[in-house]
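Got a structure here, written out as structure tokens. Questions coming.
Here's a slice of the assembly, chains where they normally sit.
Going by the order they are written in, the chains are A and B; count residues from 1 in each one.
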Amino acid sequence: MLDLVALGEPLVQFNAVTEGPLRYVTYFEKHSAGSEANVCVAVSKLGLRSGLITRLGNDEFGFFIYEWLRGQGVDVSRIRFDPERPTGIYFVQRSYPVPGVSTVLYYRKGSAASALSPSDLDEGYIADSRVFHTTSITMAISDSAREAVVKGIEIAHRRNVMVSFDVNIRRLLWPSIEDAVKAVEGVLRNVNVLFLDENEAELLLGTKDPQVVFREVEARFGISRVILKMGIKGSVARWDGETVNSKAFQVPVKDPIGAGDAYAGVFLASVLKGLPPSRAIVRASAAAAMVVMVRGDEENLPREQDLEVFLRNYGLSDVELR
Amino acid sequence: MLDLVALGEPLVQFNAVTEGPLRYVTYFEKHSAGSEANVCVAVSKLGLRSGLITRLGNDEFGFFIYEWLRGQGVDVSRIRFDPERPTGIYFVQRSYPVPGVSTVLYYRKGSAASALSPSDLDEGYIADSRVFHTTSITMAISDSAREAVVKGIEIAHRRNVMVSFDVNIRRLLWPSIEDAVKAVEGVLRNVNVLFLDENEAELLLGTKDPQVVFREVEARFGISRVILKMGIKGSVARWDGETVNSKAFQVPVKDPIGAGDAYAGVFLASVLKGLPPSRAIVRASAAAAMVVMVRGDEENLPREQDLEVFLRNYGLSDVELR
């Protein structure tokens, strides 16, 4: 039995060793990444069991991700290797033109994971977990992958597994923003936990006012657990009637990519471990800060003790009180 | 007026900094590559004028190649930027499993250059050159690119421009080896200079015996200028009735990719400069050896003086005799 099962595409990330436009970058550093894979590693790092449903290319990059995830303790028993399609990859340009902001260049069209389909879903595997997590990224990469997401959410919902959904709209991957919105709206009815940022709130709900967001999401989709991320202003969550929030921790930024996944993964793991949402949101915010300090999305995902040391440094640990 | 116009896809090459399986390689080094682009740079390095007809992605990798080729003196006036498709790329695994042999992993399906079509050909540009060069790689990347090759060769032939063709069959890029053979055979009638290796001779002609190869190529396709590359055994050429040959120079190998392009480019540039085929073949062999000593296909392409210094070291320079 796993604590969290995720569905989505892991990618090999080639992160620019030096900052500035990629045309002038000579060296690239390889990392394992991908939104849902990041969440799995975040959950595993905190001592819970996670598993990823996906497809990888039957190539060295696919083997790299497979061995990396297995090394990190993620269950890889539901990863299939596609004999024809390559593993998806992308490149990261850092701090150009805007300091602290990264830009990506994808090579994931026609990737192994884009062939994900409902046939990749093992109902028992999902049903036997406590949370099923995915994002709209996986809905964007192909029609069959979108169907897999819809089906996965449907299975989880039917089998009483908590459904977590991180909106994560990537404009580069959708024909139009309307397509993205429509696809997301199509699954929200079966979602239990929703992560979104202010831009996504604006797109989906026409507002970024937290209280309005919470009210609308509950009213329109029946979701009572909503986490709204507001950049440097921090984040706020509505969780079964309770509102909690956290500041955003200010740290030196090497590459902000992966912050949202660290946030979602640590938030979910924290509530799965029985922590109150007020604590989960602070821990999630800390983890998001930790991962942006390095290249790579998964290397700085914290273990329990490191998370608490980080928070203690900001006067926010309650570990020694217990 | 250019000395050589080539048609084909430039690619960004990400070469493994350390040897062994790519899954364990952490750093990758960026280079500009691609068979026909390599030939253009080889020609330019020797002081002649070359130009490349191609398409690049409107992205940082496309700009990298564009600026690199322009810097190397290649005419880039016929390079178009595709607003939708990305620049093709590939990764190089070195010395695994076999020492001195490289393996490639392509991400070029749906690349900007795969949209090359006859519409990219400016008849005047080709007609105004002395040699038109291309390879079967470009025929493999898409139907429209294959049509462009056929059309380009046809134009050059019609306008009395010498047509050079490097067979260069890449099995990874063709549905079947028969498709490759058929495509190549389809254009040979209009070819004047043919580069091929022993495997390709075997495929196309059922033999790797040089004299049979020369006889058959002339008999079947009317080509009287044929260069047969035989790996460590060296190479032999038939040029308007004269047979010349060269040994292969033994050097420490970092990455053998690009050797054939160096060979073709330097052979062609040498004859364009009025050197006899007996000299062209030795220079081509030297250039092939020079480029395999480093990562990257184009950085070690020699200038005149460096080529002669290399040959002098092997007692094969005739420069000081003149």
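The criterion applied here is as follows: a residue touches a chain if its C-beta (ideal position, glycine included) is under 8 Å from a C-beta of that chain, and two chains touch if they have at least 3 such contacts.
Quick caveat, the model's predicted, so the values are computed rather than measured.
Please state: how many copies of the shared sequence does the complete assembly contain, given 2 in place?
Every protein chain is the same sequence, and the full complex holds 6 of them.
The criterion applied here is as follows: only the chains that are shown with their structure count from here on.
From the mean C-alpha coordinate of chain A to that of chain B, what's the distance rounded to whole Å?
44
Can you name the residues of chain B that touch chain A in the complex?
Contact set of chain B toward chain A: 14, 17, 21-30, 59-61, 63-64, 67, 86, 89, 93, 105-107, 109-110.
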